[in-house]
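Here the complex is missing a single protein chain, while all its other protein chains stay put.
Letters A and B mark the chains in the order given here, with residues in each chain numbered from 1 onward.
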Amino acid sequence: MKKLFTLVLLLAFVLLANMSLVTADMHDWWAEAAAPYAGTTIRGVSESTPPSNYVADVLAAQFTELTGINVEFETTSWDQMYSKAINDMEANTGIYDFVYIEQDIIYSYLAQDYLVNLTQFAADNMDLAYADYDESAFTSFADYFKNADGDLFGVPMEAFVKVYLYRKDLFENADIQAAFEAEYGYPLAPAETFEQYRDNAEFFTAYGESMDMDLWGTTVQGSTGHPASTYEFLESIGPSFGLYNWGINLETGSAQSANGGALDGETAIEALSYWTGLLPFAPPEATSSTWDEVASSFAAGRAAQGWVYGENAAWIATDESRSAVTGNVGVRLPVTAPGVIEAAEMGEGYIGYYDGGAFGVPHSSRNKEATLLWLQFIGQSSVQAEWAAAGARITHTATFDDPLIAEQDTKVDGYYTLLEEQGPLFAGAPPFPFHAQVREIIDPFVQRAILGELTAEEALSQAAAAVDEELSRLGYGM
Amino acid sequence: MRDSRTGWLLLSPTLIILLVFGFAPFLYVLFVGFNQWNIFSADDGLVFNGLDNFRRLVFDDDFLHSVGLTMRFAIFAIGSQIVLGFVLAQMLTRNFPGKSLFRVIHTLPLMVAPIAVGAIWRLLVIPGFGPAPFFLDRWFDLTYQIGTYPDQALWTSVIMDVWHWTPFVTLTMLAGLTAIPKEPVEQAKVDGANRFQVFWYVTLPFLRPVLLTTVFIRIMDAIRTVDEVWMLAGGGPGTRFTGIYIWRVVFPRTDYGYGSSISIITLYLTIVLCWLLFIAISGRRKGEVE
Partner (left out) sequence: MTTTPRQRLRHLAATYGVWIFMTILTLLPIWWMFVVSMRSRVELFARPNLALTRFFTENYSNVLTDSTFQRYMTNSVVVSTSNAVLVMALALLATYALSRYKLTGRDNIFFWLITNRMAPPAAFLLPLYIMFTRTFRIGDWTLYDTQIGLILLYCVFNLPFAIWLLKGVVDGIPIELDDAAMIDGAGLGGVLRHVIIPLAAPGLAVTGILSWVFAWNEYLFAANLTSVNARTITTGLAEFVTVTGTNWGELAAMSMITLIPSAIIVILAQRYIVMGLTFGAVKE
């Protein structure tokens, strides 16, 4: 017994000593590798989100201390971020050394050959390769930043899926449950089918009205002045009905069913009319809501259930300074039509959008080596857990098992477990090199369907025709 | 007259700056307007396509619709500003205690950055946290949702613009009114003209140059409005004005060729409109001199 104790003690000691040695080594390695670049300044552009704010405020400072390389961050709004990064890369100006790549724009960037192949670049600069940075440590989300050969073009920095949030305090209230069952003839529960979802929405809207509460049945990300509405339809509602890749057939280059597309097909029409049919049960701000307002509405307690991007789940569930529903947030997989989950499990579809972003290095950068060090720094395992806790994002498989995350997980009703286990059911954006272009074409039709100016069928058949016209103009169509 | 060389010398810094930062970009836009150019197309170079962009534009419902909306916006907004600004300026020509305080407060909106104006108005009118829909519903039982009703979005932009720019009109009108000599007005009154006649036959002719100039400046600015409306309603149905439409075509769609040709046409229409006004103003001036 005593021997064993000594052994354990010894082992612990050795381990500890080793660890401190590793830490010291790590410091030396960074300083040494960065020596030729100390004093340079690398600049990046990013949207102002919690994960990227953590990078700007915490990680950048640590990196500068270790390496002497300064990191400048330009945070800006969503539209601005794209226009500035694209201008820079297209004109080959070299303003940015790293750019934020939202997952859905990566294929456009790759098609234009804007980005440095990070796998290749690291292999060519072995002296800059950091031991604790390993591409295989990333979750499957990193696959959406790879080319056909499996080479990585962006270091994932945030990742999340759009989940179904519901108010536990409402769904678990006995009086409400009784009232629901009396009216609908089956017990109240978080929705698993679209019919049930609509019943819930209708019920809670009526309930809110009868109790003179500011409560509605569902969120709808239905802004008529912003692409957010098109995104919710094409990336969340559509796939859960079985409408994939925006209904665009890449082989024929068409969105019309006559040519192999599906944007004007029955599934799409069903999805759009179902979704716009939810508007009467959504709070009045729904038609002005982008993703951030949807999250805010839910956090304000104005909706009983809804589709909310996962990056917001953590603060809605835990941050009392911003959310009125802390502790009452339930998290589930979004509802799907029959057969959709099965298809997704077989890899023949997906149930929603695996969203997120990465940092990549434009070819126009003049400090590629220093930037490579920086990207490895934020991509290494040891910084992931705290970053995940601060920004509700997970990009490393190992991070799921970290105690910090396990603790968070219980507070957000198992969101991280869901992300880990069911994440593969979601998928990144379709591999379009014309992402923003075609989205802009579809936008007005979705907006007019929301306004009721067009029926779902009219909106989608006109949208599909307009998409085809744009595709052929861009040279991707027929 | 004096040596024109000195005149050109005095004018040259202005000309140089405007040629470099105004005219050169214009030439570039003009050039691009005759090309097919989208950096995210399969073949991403510039391809000369003659008048194709302009042909496409004539049949582009979205563009035509945006021009119609912009015109409605400009006419309603500027019309209200002129009437309101004139009435207020008229009231400011007389003295009364507290006048300067009222005038300062009235000028404040002019000082708020357009993007902040858009943000404030969004906060006022978005259901959920905006007081406007809340109180309209409670007191008058009116449903006010700018996201759902395009007309409401348009009217909200008009009212926002009136709020923002009426002070400017009031100030120019006030300046114009104070500069009107007293004698003709007194004379007309002695001759037995009523108030309307004094206004119509004496005040208005004197005020005409200021009036037209103000309208001119407001038209120029109203047609290119982007920031405020963008923040307010994002340029959805009802507020997709030409300035915003161009922005969407040029930026998210990166259709530089087509966006440039729309810009050229818009600029051309603005110039024609303003040229007519300009002739009206300078015609009047020449008449005075001779």
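FYI, a contact is a pair of C-beta atoms (placed from the backbone, for glycine too) under 8 Å apart; a residue touches a chain by one contact, two chains touch by 3 or more.
Small disclaimer: the values here were computed from a predicted structure and weren't measured.
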Contact list for the unshown chain, restricted to visible chains: A, B
Of A:49, A:287, A:422 or A:447, the one touching the omitted chain in the full complex: A:49
Residue, one of B:35, B:81, B:157 or B:242, that touches the chain absent here: B:242
Identified contact with the non-displayed chain, of B:56, B:72 or B:106: B:106
Of A:76, A:112 or A:140, the residue in touch with the unshown chain: A:76
Residues in chain B touching the chain absent from view: 1-4, 6-11, 13-14, 17-18, 20-26, 28-29, 32, 88, 91, 94, 96, 98, 100, 102-117, 119-121, 123-124, 128-131, 134-135, 163, 171-172, 174-176, 178-181, 189, 206-207, 209-210, 213-214, 217, 220-221, 223-224, 226-227, 242-243, 246-247, 250-251, 256, 259-260, 262-263, 266-267, 270-271, 274-275, 278, 282, 288
Residue ranges of chain A at the interface with the undisplayed chain: 43, 45, 47-50, 72-78, 80, 83-84, 87, 91, 93, 95, 214, 291-293, 295-297, 299-302, 309, 311-312, 315, 320-324
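By definition in this document, only the chains that are shown with their structure count from here on.
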Sites on chain B touched by chain A in the complex: 36, 38-44, 62, 126-128, 133, 143, 145-148, 150, 153, 233-237, 239, 248, 251-255
Contacting residues of chain A [partner chain B, same complex]: 79, 82-83, 86, 90, 108, 111-112, 222-227, 283-289, 293, 296-297, 300, 302, 433-434, 436-437, 439-441, 444, 447-448, 450-451, 453, 473-476
